[in-house]
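Excluded from the complex is one protein chain; the other protein chains are retained at their positions.
We call the chains A, B and C, going by the order they appear; numbering starts again at 1 in every chain.
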Amino acid sequence: MFDPHILSVSDLSVARGGLPVLAGVGFDLVPGQALILRGPNGSGKTTLLRTIAGLQLPLQGAISGADDRIAYAAHADGLKSMLSVTENLLFWAEIFGYPQIDPALDAYALRPLATRLAGTLSAGQKRRLGLARLMITGRPVWVLDEPTVSLDSSAVAMFADAVRAHLARGGSALIATHIDLGLDADVFDVSAFRAQTNARLGASDEAFL
Amino acid sequence: MSIWQYANPVKFLSLSAKVQPVLWVAAGFCVVVGLIWGFFGTPDDFRQGSTVKIIYLHVPAALMAINAWFMMLITSLIWLVRRHHVSVLAAKAAAPVGMVMTVIALVTGAIWGQPMWGTWWAWDPRLTSFLILFLFYLGYIALWEAIEDPDTAADLTSVLCLVGSVFAVLSRYAVQFWNQGLHQGTSVPVATGGRTVSDVFFYPLVMCMVGFGLLFLALVLYRTGTEIRLRRTAALRARAGGNV
Amino acid sequence: MKALLVRDIKLAFRAGGGFGLGLAFFLIVTVLVPFSVGPQQALLGSIAPGVLWLGALLACLLSLDRLLALDFEDGTLDLLVTSPLPLEGAVSVKALAHWITTGLPLVLAAPVLGVLLNLPPAGFGWLVASLALGTPALSVIGTFGAALTVGIKRGGLLLSLLVLPLYVPTLIFGAEAARRGALGLDPATPLLMLAGITFATVGLMPFASAAVLRMGLR
Partner (left out) sequence: MTPDLGKYAVEVLSAYAASVVLLVALIAVTLRRGRIARAALKEVEREVKSDG
């Protein structure tokens, strides 16, 4: 069970390459809730997720309930090809102080691959390993950027099951994806929050305009 | 009226446009008069012969080489603390000027050293320190060039300038420890208020130092203006969303 | 912290991890020196401390560009920043792993290579002592350089350019301590200066490296 805090984003503006892309974004993510981010390519989904994960600073606005509660996963899985599947997972388990990796191995059917080097896995298998990492962070809020890339339909089902189990334990998830995961989730379309090209939100190029 | 209003790029450009003509004329006057005075109007030194005339290039260039780095250190700090773009762009603009000054100091020093010490290059503490300073300038400029995002580049080069300053001072003491040196003492010991060169050489030297200082200022103002215009061009392009 | 250290060391020893690369480079430099300056024992003996220090420094430099760049490319760095590890600690641990896999082997190999260069007997102890004291500073300063160049494509050469002037004080005091030791002089002063540099850099540089990494990832 996780602590019952709400991830709350209010009036958030984010920038990519010094240009504002999204303005005035706001939502609450309560325990047990999943929120699917939608929007065309380049609409700022990745930037928004990186900002919420704390990898980037927002231009304006506030994010609360994010400190040390977020497990982030993006296009790169952070796997070491010369370490085995178990070693990769054990490393992150130790970093996050999580006791066991067995449930994660089982949830993504990684047990047959456990002793293989991560470098010898297929793209889909690597992705499964990358997603399995989320389960050993012990963090309540999953922030996922296109998690289903290179997954086949059975692996997508594994992922959906893992998310459902996470939500059932009181976790929450913020997922940018284009496909239908079959989750009972709310949809949040970021294209409604597109920043105006003349917006003055404190982006670094404004001094020069 | 705060001095920080000039941290606004547009305000800076209009101020610098007003100051620059005066600065360029004054710099040109001081440098040309100082050098001509020194070259034609001063006698030979009884020990060093006519090579003493190199002092009018060597000392002002060396002075500005160090001051340029010092200026970069301060403007980098201002950027890191107060995030004023003009400040960090001034540091970026000053670096190549400081590097050229360092090269002038090194080249004239080598040419001067040949007849005086019998060798083009000696691993004398002062010459060596300037060589290290040259490497710092090179690294700083290369880092600016290598990073695409201008704000990230500003952040990282500023930290490099800070850390580099500490190591530059450390190197200075290390090099002094390592070799006591052939170099004559400083020509203008500001700290003691005295001076080791006679008046005949001193006045044209001061003229040249002032001239090099003004020239440095004029160049930095102009180059900062250029950097601001480049950033403004990029910003307008980006805001127009690829339509321009 | 321990997990990161163990992982980095493990990775260095696995195939393609680059362990031994620095050591091999150190060996090559040392072996090539007599071919380039001539086989006179007295000359070799007098330049041995400096050559060995320079070789160790360049060998350290060789593996720096992998230190953070690999973790940046595969996304590990992003995940580490969002992990509970303080970034300052992570950077220190990575520098420590670099020292254990690069610096420490160099320290241990230096006496053997000292024999090849006819290092005077009195110098062996001081050479090892100065390297043991100085190489941690090389790793920590190098980590700062690696953090500066982490997002840059083909940043290897730039990294060398940035780090080289930062290495000057360490090299001067380290090589001077080894030289004085070999000549039977008292190496205490440079050795103390070297210790000062090492402790100051180990204590302070991780903060600069972590700050630079955060700026670079944004």
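Observations
Following the convention adopted for this analysis, a contact is a pair of C-beta atoms (placed from the backbone, for glycine too) under 8 Å apart; a residue touches a chain by one contact, two chains touch by 3 or more.
This structure is a prediction, so every number in the text was calculated from the model and none was measured.
Across the entire complex, contacts from the unshown chain go to B. In the complete complex, the hidden chain is touched by one of B:15, B:33 or B:103, namely B:103. Within the whole complex, the absent chain has one touching residue among B:23, B:57, B:135 or B:175, and that is B:57. Within subunit B, the residues in touch with the undisplayed chain are 35, 39-40, 44, 49-51, 53-54, 57-58, 61, 96-97, 100, 103-104, 107-108, 111-112, 114-115, 215, 219, 222-223, 225-226, 229-230, 232-233, 236-237, 240, 243-244.
Here is the rule we go by: only the chains that are shown with their structure count from here on.
Contacts between chains leave no pair untouched here, as each chain touches all the others. For subunit B, the chain with the farthest CA centroid is A. Core chain by CA centroid proximity to the global CA centroid: C.
Centre-to-centre separation between subunit A and subunit C, using Cα means, comes to 37 Å.
One inter-chain figure worth recording: subunit B and subunit C are separated by 32 Å, centre to centre, where each centre is the mean of the chain's CA atoms.
Residues of subunit C in contact with two or more other chains: 218.
Note for the complex: subunit C touches subunit A at residues 2-4, 7, 10-11, 14-17, 71, 73-76, 78-85, 217-218. Looking at the complex, you find that subunit B touches subunit C at residues 132, 135-136, 138-139, 142-143, 146-147, 152, 155-156, 159-160, 162-164, 167-168, 170-171, 173-175, 177-178. The touching residues of subunit B, when paired with subunit A in their complex, are 8-9, 85, 149-151, 228, 231-232, 234-236, 238-241.
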